[in-house]
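Missing here is one protein chain; the remaining ones are kept as they sit in the complex.
So, chain A:
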Amino acid sequence: MAAVKKIGAYICKGCGLDDRLDCGQLETVATREGKASPCKSHDFLCSQAGVDMIAEDIKSEELTHVVIAACSRRAKTEAFNFETVAISRANLREGVIWVRPDTDEARETTQEMADDYVRMACAEAKFTTQPPGNTEDKTACRHLLVVGGGITGMTAALEAAKAGYAATIVEKSAQLGGVVGQLSKRIATTAPFTELPDNGVAAMAAEIAANDKITVHLNSTVTRTSGAPGRFAADISTESGSTVTENFGAIVQASGFKPYDMGQLSEFNPDNADVVDQMGLEALVKEANGGAIKRPSDGKEIRSVAFIQCAGQRSQKEGHLSYCSGHCCQTSIKQAMYFKQLDSDIDAVVMFTDLRTPGAGGENFYRAGQDSGVTFTKSVASEISAGDSGPKVKFDDLLLNENVEQEFDLVVLATGMVPNSGVDIEAEAAAPAEGEAADSDVVASVPVESILNLDYRQGADVPQLVHGFTDSHFICFPYETRRTGIYTAGPVRRPMDAVQAMDDAAGAAMKAIQAIENANLGRAAHPRSGDLSYPLFRKEGCTQCKRCTVECPFGAINEDEDRYPEFNEERCRRCGTCMGACPVRVISFDNYSIDTVGQALKAVDIPDEFDEKPRTLVLACENDAYPALDMAAMNRVEYSAFTRIIPVRCLGSVNTIWLTDALNSGYDGIILMGCKKGEEYQCHFVKGSEIAHIRMSKIDDTLQQLNLETERVEVYEIAITDVERAPKLINDMAETIEKIGMSPFKF
């Protein structure tokens, strides 16, 4: 960090900016008000010549800050990438000329808009410093901890080893392999889809044993995990009680699943020895060892078998799993093929309501099952009772519209997957004192042991998303849990089959390696990948209110012995939710702080009350709302010229002081644009938008104290696709202001 701040401003005349705006005036604003020197215009700033000009100045003038007044900060990021200086961008293209009509009447307000954006960018630059990145000599531990030795964990360890990273597998049981290890054969995934491959566990275990980068702890669990990416420490305890502590750079949690307890399905006669679940059948097949498969009750050779799909799952009944476990249809097809390949005269009936065979080979595998003579019937089984020759299934054939009762030698229930995700920390936090009524959710009501035993202030395991699965967003950020450096893979993350679990393992291992390397360089992980800033904390001002530690969506902040927040920057995702939470404003980032936004919004020229030129401040989430507004501009959707937009990292980083400052400065309206929150959330920082909405629900009091109308502040959920809606909301606010009048706080 250079001692003296020196700001250079560069104004682009390209993309029609020069035709629509008085660039000379912009230069004047930057020099006089923004104190930028040098300040230059260029006809085509993002061209090689323009970029070279800036690079030259940075060197010769020893610039520390560069203001680029051109297009949106989301455009031309490769061109305007000067690593040694702090950069702020004035959005004159998407933010001004593209959203305003090219008419003589509009010219004045359009110019005012541009002037303000230049002022704001200069103000932001003044209060920004380029984060230094990792200045200490950190050598992150390049060693992965893999919790769980099933097919997912084994794959993760092998993939990590292939990439040159050491891995340690901690497996609770006495051997590697997990659930897949108990399977006789696996689902066929290659043509002709009739050859069922071996489970492959033995070969993988041998590969692991031969790999000197992989260490295996059997009969062991992780009894304590502390630290952060690059410097995790884990206690690995064996059954016998001995404990070793080792350091790891990142963690892959592949703790897998338990089959749903078929004992809960009383209508299916679970006590009948000839009613088994899919794992039960695997055991029978293994026992038969290639010979005739015999039923458990009397050892009779099985000549007819029924498979009941969706047993206790995809059902809203209490105690059932509401979701589809994804693999059971193909597993049942495979298991029916066990019988058909043994003897094509054995009757195998699969009763399904919706046959789902995901994956590239899925449909072909279904055909292979049909071709081998398995009968598929769209039926709902309602009851199993003891028949004369075997369990009697009562079912509705939905295609023939008939109620049928038929006896089979064996009935197999396709029950679902229950993730081994450890303690539900959110339920635990919300749960009433011990001894009171337990949660009705089956998954949560079963007493569980923690998987990771994290010593994080926020709980012993990673947070769960839905139904006990540990993802943080199935579509947008798979593997990413809400604990940086800890990645979950396989059925603990979402229901899946072995092929998907192996893909998952590779993905999570790669993410874990990335986390290690990021930690080494002091860079943020997803979604602000590569961000070198981290929360700076002024301890003297802290009142120990704990809001930051509680609200951090990623559990990055612990508490030290004196009850002050203890920031683990490697765990931090740089969303700024802590900064937004802090009532005394002692948390900031080098390049994003109360001042960078606060001073930018104060830099805006507020015309006096009688000018009839109101000002609306929009704080827009940089991940969804800001791109939506950029796209609106690309489509030339016009919005009010009285709008001044400032992107924020996350709505969660919005500190209420900004709103107070804005209202005090004379803004007439404020719009906060965050992401979709709640169950189907789209927030990149998971909880940021939700937290902001809660905070802003209390803003009305402040407004009333200031004797202002509550309509002046609005909070919206904006999706990236809200290209028409976002500008409309801005215009709605302009109309509202016209109705309720200007703010009285203009000086």
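Here, a residue touches a chain if its C-beta (ideal position, glycine included) is under 8 Å from a C-beta of that chain, and two chains touch if they have at least 3 such contacts; residues count from 1.
By definition in this document, contacts and distances are computed from a predicted model.
Novice: Can you work out the missing subunit's protein name as recorded in UniProt? Choose among "Succinate dehydrogenase iron-sulfur subunit", "RNA polymerase sigma-70 factor, ECF subfamily", "C4-dicarboxylate transporter/malic acid transport protein" or "CheX protein".
Specialist: "Succinate dehydrogenase iron-sulfur subunit"
Novice: Touch as defined at the start, partner being the missing chain; which of A:Ala205, A:Val404, A:Ile657 or A:Leu706 qualifies?
Specialist: A:Val404
Novice: Looking at the full complex, which residue from A:Gly14, A:Gly373, A:Gly387 or A:Pro607 touches the chain that isn't shown here?
Specialist: From the options A:Gly14, A:Gly373, A:Gly387 or A:Pro607, the contact with the absent chain belongs to A:Gly373.
Novice: Touching the absent chain in the whole complex: find that residue among A:Glu94, A:Glu171, A:Asp347 or A:Glu569.
Specialist: A:Asp347
Novice: Identify the residues of chain A touching the omitted chain, counting contacts across the whole complex.
Specialist: 304, 306, 347, 349, 355, 366-367, 370-371, 373, 375-378, 397, 399-400, 404, 406
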